[in-house]
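Right, I'll just put the structure down here and ask away after.
Heads up, one of the protein chains got dropped from this complex, but the rest are sitting where they should.
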Amino acid sequence: MYFEVCGVGTKENTLALRSKIDRRVAVLAVAVATAVALTSCGTPGPVQSPDGEGAPAANTGSASAWVMSGTAEEAFNASFARWNDAHPDELISTETFANDAYKQKIRPAIGAGEAPTLIYGWGGATLADYVATDSVIDLSDLLDTTALGEDLLPAVLQSGEVDGKLYGIPNNIVKPVVLYYNKDVFNDVGLDVPESWNELMAIVPKLVDAGVAPFSVAGQAQWTLLPYFAYLVDRIGGPDVIASAAEGTPDAWSDPAVTEALVKIQELVDAGGFVNGFASISTDGGADAALLYSGKAAMMLGLPATYDNVKTGMPEFVEEGNLGWAPFPAVDGGKGDPANLTGNPTNFWSVSADATPEQQQAAKDYLGQMMDDGYVEDLIATGGIPPVNMSEDKLAASDDADYFQAMYEMIDSAPSFQLSLDQALPPVAGQELLIQLQQIFLNQITPAEFVDAMNETIGK
Amino acid sequence: MSHLTDTERLTVTSPRRRPRRRTRYNVPAGIGGFLWLAVIVLPIYYVIVSSLRSQAGFFASNPLAIPANPTFENYWVVLQNDFFVFFRNSAVITVVAVVATVAVSLMAAYAIVRGTGWFQRTSFSLFLLGLSIPTHATLIPLYWMITRMHLYDSLAALILPAVGFSIPLTVLILSNFVRDIPKELYESMRLDGAGDWRILWRLVIPLSRPAVVTVAIYNAMNVWNSFLFPLIFTQSASKRVLPMALWAFQGEFSSNVPAILAAVVLSTLPMFAAYIFGRRYLVSGLTAGFSK
Partner (left out) sequence: MPSPSVPRAVVRRRRTGPHPILLLPAIAFFVFFAIIPLFGAVALSFTQWDGIGPVSFVGLDSWKTVLSDTQTWHGLRLSLLLMVVSWVVQMPLSLLLGVFIAGNQKYRAVLSAVYLLPMLLSSAAIAIAFKNLLDPNFGIGSALHLPILVQDWLGNPRLVIYVVVFIIAWQFVPFHTLLYQAGARGIPVQLYEAATIDGAGTLQQFFHITLPQLRNTIVTSSTLMLTGSLTYFDVVYVLTAGGPGNATRLLPLDMYLTGFQTNQMGLASVLAVILVVIGLALAFVLTRASGFAKMNSDQEGL
């Protein structure tokens, strides 16, 4: 590449330029220096993460935890603060991360031997991977030595196990995907919430005629499309179909349930079941929930975060009781139990194998007592069901009692709880699934092509 | 067709003369200019206006309308969330990286332009080829190196690669300037017995000021706004830089959009200030530095 110069060569030009520039450069330099000086001197003290006034800055000595920012952040931080106050000899320092940033960073950190003592995770194939590479330690003894064995909900606990041993302790609310709907819209059009897939397909044209999109979905995010597929496969073929794919059984994706699910999805798309331009809608900011509470869409599959988004975006909507919730419709003649759930059973704390024995002990002690009343209440306040056996009164006492009670019953009576597919499957398969599924929704590929592509990922 | 007479050709001297003001108004050009202005301004306007909305009712109002109840609450949230730490970190890495880059590159440019020998020539070709190396290609090996050197999660991990990657372009631009410093000046200083350092200090640096300022500003903007390296090489909050602050407002499943946009505005302000100060330099530097 050539940057040819011309015109500045003469001595006169350069010297004349000099004096004018000297002054300006001086001003600029002073400005920059002042700015840097101000910001260097003016920083608040050891501003670390909000882990309470009493906690010291993060250092290599004490145990550490990486906290996810978002709805449960306060619950986590409050819990650590309480712990640190009561156990100054076993301090746990925290760092806060946004979701995407965390996912990018945790692997390199583990690889560099710099993982935090308490590792946040979603279970599934990632946890299995950590176990396979000896990155986390076995926590099964906590079930016997602490109250955790009795308190934690069995279905949820299972998701933290790998090969029968416990490697992750649930730390967050249970997050099933349910069908949220706008009661006003249903009343106006004179419809009932569908309980079976056939009913669903029947009301779609009526909603379309009424100028309302049947389903809102943030299609750009890809993972938001997973519940449709996960639920349909489960309803049609039962939970074993996905389980066998997750284990890497060859040609697991050729199971007829998969193809039938994809066919149904494409029928729904073709019938106008999704809001126009759904593939452009991103989850940032809750535009998908906004479609629901603004009446432009009738239904939406979502995690409890959807409930939150609606509450934040339009509090009156929830207060006036316009937000409804229902289980995903059953499929007539399907093998799966209509009470099965999919979603994120919960999140987990695992303990790093690279931490020192003292750090590990501090972490385990913390985990043993984590599910105290304060923590449980904080979790409820975040808008969901804690992963513990609950008394009715606690739920009834909260602001969103109806919602919580309904959710709790669904969770408690669910025979199986399928983890979000992109987490349940190994990374290569999980990422490929996101891409393939989006292409199904966009009618870019056929179910047969999907099956072939997914079968290719087995064993990678 | 225009044809110049010989005298007209010869009278062309400095190419930096501006075209004289024309009395004709170029209407299509004017319209085009304002259209592009709209295209540029609209997203910027959207960012500013949205940062003044609150999360509740964000989707209820027309996104381009002035908010009925403008609020600065988002700005408070951002400022309270370690904003000054991020700002300080960004400032530190920018200043250090730019100073290091420019100092080292100026020395190299001087050595290349006035030097003889295969080392100088090879170095120049090396830098030339270095321009086409995509930085992300080196991400993984760099990550491995940084961790082995125990620099992971430090500001040094951000500064050092930034300097490494900024050097080729900086050396090239500075070389072109240094090339134009008349040989006689060098030689007269040499005859006076001046060593390399004095020549650098007394001759090269003062005369290449416009170029130095230009590359300084250009590199500063790149380092300030870089986000991939900070994403991979730092983890603790105390080491985060401003672009990371934008990510901090993304929750697990959705984000506080007005707060993110407030963070965008706040993180752009320093650039904006530098822009106001340095625009003349950037323009005049590029004017002189790039080919006619």
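Order of writing sets the chain letters: A and B. Residues in each chain are counted from 1.
Methods note: a contact is a pair of C-beta atoms (placed from the backbone, for glycine too) under 8 Å apart; a residue touches a chain by one contact, two chains touch by 3 or more.
Just so we're clear, the structure is a prediction, and the values are computed from it rather than from any experiment.
The chain not shown here is touched by just one of A:281, A:371, A:390 or A:421, and that residue is A:281. Contact with the chain not shown here comes from a single listed residue; of A:91, A:230 or A:291, that residue is A:291. The chain that is not drawn here is touched, among residues B:55, B:74 or B:267, by B:267.
The chain not shown here touches chain A at positions 1-4, 6-7, 104, 107-108, 110-111, 129, 133, 135, 219-220, 222, 275-282, 284-285, 287, 290-291, 296, 427-428, 431, 435, 438-439, 442, 444.
Within chain B, the residues in touch with the undisplayed chain are 1-4, 8-9, 11-12, 15-22, 24, 26, 29-30, 32-34, 36-37, 39-44, 46-47, 50, 59, 62-65, 100, 104-105, 107-108, 110-112, 114-117, 119-120, 123, 126-142, 144-145, 160-161, 163-165, 167-168, 171, 187, 190-191, 196, 199-200, 221, 224-225, 227-228, 232, 242-243, 246-247, 257, 260-261, 264, 267-268, 271-272, 275, 279, 282-283, 286-292.
Following the convention adopted for this analysis, only the chains that are shown with their structure count from here on.
Taking each chain's centre as the average of its CA atoms, chain A and chain B sit 36 Å apart. Only residues 1-11, 13-14, 17-18, 21-22, 24-25, 27-28, 31-32, 35-36, 39-40, 42-44, 46-49, 57-58, 68-71, 95-101, 104-105, 108-109, 111-112, 114, 283-287, 289-290, 294, 303, 305, 309, 312-315 of chain A touch chain B when the two sit together in their complex. The touching residues of chain B, counted against chain A in their complex, run 14-16, 55-60, 82, 84-85, 87-88, 91-92, 95, 128, 131, 143, 147, 152-153, 172-173, 176-177, 179-180, 182, 206-207, 209-210, 213, 231-232, 235-238, 244, 247-257, 260, 270, 273-274, 277-278, 280-281, 288-292.
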